[in-house]
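Heads up, one of the protein chains got dropped from this complex, but the rest are sitting where they should.
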Amino acid sequence: MVVAIAIIRQRSLIATVMLSSFFSLLMAGTFVLLDAVDVAFAEAAVGAGITTVLLLSALVLTSSVEVQPLKTNWLALVLTIATAGVLFYGVSDLPTFGDAAAPAQRHVAPRYLEMAEIETGIPNVVTSVLASYRGYDTFGELTVVFTAGIGVLLLMTPGVRRRKTPKKQDENVT
Amino acid sequence: MLALVVTWAAFAISLVLLFQVLNDGPIRYFFGGWAPPWGIEYRIDALNGFVLVIVGFVSAAVLLFAGPSVGKEIREGHQHLFYAMVMLLLAGLYGMAITGDAFNVFVFLEIASLASYALIAMGKDRRALTAAFQYLVLGTVGATFFLIGIGLLYAMTGTLNMVDMAERIHGIHGSRTVLTAFAFLTVGIALKAAVFPMHYWLPGAYAYAPSVVSALLAGTATKVAVYLLLRFIMIFGADFAYVALPLGATLTVLAAVGILIASSSAILQNDAKRLLAFSSVAHLGYIILGIGLGNDTGVTGGILHMFNHALAKGAVFLAMGAVMLQIGTTHINRLQGLGRVMPWTMAGFTAAGLSLIGVPLTAGFVSKWYIVTAAIDRGWWPLVLVMVASSILAVFYIWRIIDAVYFSAPGPGAENVKEAPMTMLAALWMLAGASVYFGIDSSFPASVASKAAAIVLAQMP
Amino acid sequence: MMATEHLILRVVAKLLIPLILLFGLYVQFHGETGPGGGFQAGVIFAAAFILYALVFGPENTRRVAPEWLISTLMAIGVLLYFSTGAASLLYRANFLEYGVLSTDFVAGQKLGIFLVELGVGITVSSVMIAIYLAFAERQGSG
Partner (left out) sequence: MWILGTYNYWIFITLMMIGLYIVIVRGNLVKKIIGLNIFQSSVFLFFISVGKISDGTAPIILHDGGEAIYSNPLPHVLILTAIVVAVSTSALALSLIVRIHESYGTIQEDLIREAERAP
C-alpha cells in the first residue's frame, strides 16, 4: 500500500515502473501467504517480469518524465471514495476471512478437491481445474493472448510487405 | 473470403439455433463433459438466441461489404491481421451471448474488447488512437467492475454458473453484498454498453474507427452488452431488480436524459459518422428505457429495438463506409449532391435513416411504438414527451444529411464520383431492406422479442 | 550496437539463458505436480528470449526467432488447444472432453491436459516474444 501511494506521488516514470514492479513482487508474496502458489508464480513472472520490461521499452520510445504538476482532483477523489463506500457497504455482509464454512468454500469447490485427482490423475488441483473442468475458460484466455499479440502486431509493425524493402536498402547503404 | 464464408455460416447456425430454441426450449451444452456448476456450459434460450441472430445478421452483411472498404482504409500488409481481428471480435461477441457461465462472460468480454480496441486504432485519423486508448481505459475499468461483481457473487453463492447462481441467490436477496454486486455489475456493463452518462468513449470510437468497424460495433457490440444487463437482471430475478431496487426508475431517468442530450449533440455535429455515433447513444437510451419500464411491453420493445436499431444503424454506417470509399471523407459539407451520383447508396441510407427516426412503416416505428405504449401503460407521461421530442430531434439530424445529399448543388468534383461497388450495395440493402421489411411485417421479431421478454420477467410478481 | 562492449554481461547472459530455458521447460512439464503450467512456463521461456534480445539486440534475436516462425507459433498454440478439444468431438463426446482420448478415462484426461498446457505455453511465449520484439524494433527504426 505504501508503495502504491508512492506511485501516485512519483513523477519520474522510470521510478514509477520500478515501484510497480516491486508492488507486483509484494503481491506475489501475499498470494503465497494466501495459498495461491500458482497465481503467485504467474504474478511474479508477469508483473515483475514481462510488464516491467514492456513498460520500460515503451518508455524508451516515449518520454520518461511526467511534466504535469501534481494536483489533487477533488471530483476524482469523491468518485473513488464513493465507490469504496459502496464496497465497504457490500463487504460488510461477506463471511469473515478464512472461514471454512463460507458459501464459496461449500458449494462447488469441494468436489474439485475430492474428485480432481481421481478423475484427472493430476495432483495439482489448480492445473486440472484450469485445463479440464474450466478448460473452455482457458481456451478463451489463450484467445485473449492471441488477440493481444495480433493487436500489437497490427499497431506496431509497419506491415509485412513494406518492411522488407527499406531494410534491404539499409544494408546496401552500410 | 474465408471470413465471409465463416460469418455466413455462423449466421445460419444462429438462425437454426434460434428456431430450435423456440420450438424445443433451452439448449445446453457442457464443455469437457463436466456437468455444471463444475464445468462450463453454453445455454441458449429465446433471449440470447435472438441476440446471436442479430450479431450474425449484421456481421454477415458487414463482411459482405468489407472487401473494397478494407482495401482502401487498411494498409496492404495488415489486411490479413485485420480480418483475423474482426473474426476474434465476433468470436468474443458470440461467446458473450451464448455462454452460461458468469466468469466465461468476462473472458469473452475481454476478447471482444481487446479486438475492438485494436480495430478502432486502425482508423486513418490519428484521433483514432486516442479514442481507442480512452475506450481501453474505460473498458478495462468497466470489465474490472464486472469482475468485482462476479467476485462478490461468487463469495456469496459459491458458484459461477448462471442458472445455479440464480437459484442460490434467492435465499440471500436482502444481503448487502448482493446489492453491491448488482451495482458493480450494472455499472461495469453500462460502461461497455455506453449507457448515458457512461457513453463518453463512444462517439470518438465510432467516428474515427475504419468504416467496417464502425458498422460492426454499432450493430453488435453495445447490443451484446445490453443483453448482458438483461441476463443479470434475470439472474438476480426481475422481482428483485425492479421491485426491491429502484433499478427501473434509475434506468428510465438516465435513459431519458441521455436520449435528449445525445440527440441534441447529434444535431451539432459536422461529421456524419460522429453524428450517427451520438444518435447511437440516443438509441441505446431507447433500449434502456424499454428495459427500465419493466413491464412486458416495455421489455419487448427494448429487445425489439436492439434488433431494429442494429439493422438501421448498421445500414447507415455501411452507407457512410461507401461514401468514405468514394470521396474519402464523411464531413457533412462534402456530402453535397451525392444523391445524384450515388443514388443507390443514398436511397439505402434514407430508408435506414427513416427507421432511425421512427417513421411509420419502418422497423424503428414498431419498437418505438411498443416503448411508448409501455410508458403509457405505466402512466409515465413525461417519457412519452421525451420520446416524441427526441424523434423530432432525430428528424433534424437525419435531415441535415439528407438535405446535403439530395437538395444541395453538387460540390466541385462531385461529377467524377461513382456509385459504390455491387457487393457493398447488396450488403447495405440487406440491412436497409430488412429494416423496412420488418417495419411492415414485424410479427417474427416481435414474437421472439416478447418470448424473450417473458423469460426476463419470469419472476415478476 | 551498445551491448557489444559489455563482455561480462554477454557471458553471464549466455550462461543464464540455457538455464532459464531449462527452467521454463521444467515448469511446463511439471505443472501437474507442482505450481506452474503452460502460462507461467510460456512467460519464463519468453523471458529467456527477451534477455537475449536485451543483450544481443533484436536483430540477432530475429535470426533465432524470425517473424514468420513466431507468428506461426502463435497460431499453432491456439490450434493445438482447439484440435485437442475437437479431437474429443470425433469420439462423439463434447468439446474438450479429454477423457475419451485414451482407452482409460484418467489417462485421456492426463493426455488432454498435457496437450492443452503445451498449446498455452507455445502461444504465450511466442506472443510475448512477438510483442517485445515489436517494441524493440520500433526503437531501431526510430
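Order of writing sets the labels: A, B and C. Residues in every chain begin at 1.
Following the convention adopted for this analysis, a contact is a pair of C-beta atoms (placed from the backbone, for glycine too) under 8 Å apart; a residue touches a chain by one contact, two chains touch by 3 or more.
Everything numeric in this text was worked out from a predicted model, so none of it was measured.
In terms of the touch definition stated at the top, the absent chain reaches A, B, C within the entire complex. The residue touching the chain not shown here, chosen from B:51, B:64, B:81 or B:148, is B:148. For the chain missing from the display, the contacting residue among B:53, B:93, B:118 or B:254 is B:118, taking the whole complex into account. If you put the missing chain back, the residues of chain C touching it would be 33-35, 37, 39, 124, 131, 134-135, 138. Within the entire complex, the positions of chain B that touch the omitted partner chain are 103, 106-107, 110, 114, 117-118, 121, 126-127, 129-130, 132-133, 136-137, 140-141, 144, 147-148, 151, 154-155, 160. Residues of chain A that touch the chain left out of view are 1, 4-5, 7-8, 13, 16-17, 20, 23-24, 27, 30-31, 34-39, 42-43, 46-47, 50-51, 54-55, 58-59, 61-63, 66-68, 72-73, 76-77, 79-81, 83-84, 87-88, 91-92, 94, 96-100, 102, 104-105, 108-109, 112-113, 116-117, 123-126, 129-130, 134, 137-138, 140-141, 144-145, 147-148, 151-152, 155-156.
Assume only the chains that are shown with their structure count from here on.
Work out the mean CA point of chain A and of chain C, and you get 18 Å between them.
Computed centre separation for the pair chain A/chain B is 29 angstrom, with centres defined by C-alpha atoms. The mean-CA centres of chain B and chain C are about 37 angstrom from one another, to the nearest whole unit. Each of the following residues of chain C touches two or more other chains: 95-96, 98.
Counting partners per residue, chain B has 31-32 as the residues that reach two or more other chains.
Contact residues of chain C toward chain A in the complex are 27, 31-37, 39-40, 43-44, 46-47, 50, 54, 67, 71, 74-75, 77-78, 81-82, 85, 95-96, 98, 105-107, 109-110, 112-113, 116-117, 119-120, 123-124, 126-128, 130-132, 134-139, 141. Remark: chain A residues 37-38, 40-42, 45-46, 49-50, 53-54, 57-58, 60-61, 118-124, 126-128, 130-132, 135-136, 138-139, 141-143, 145-146, 148-150, 152-153, 156-158, 160 touch chain C in the complex. Of all residues in chain B, those touching chain A in their complex are 31-32, 34, 37-40, 75-78, 81-82, 84-85, 88, 91-92, 95, 101, 103-104, 107-108, 110-111, 114-115, 117-118, 121-122, 148, 152, 154-160, 168, 175-181, 183-184.
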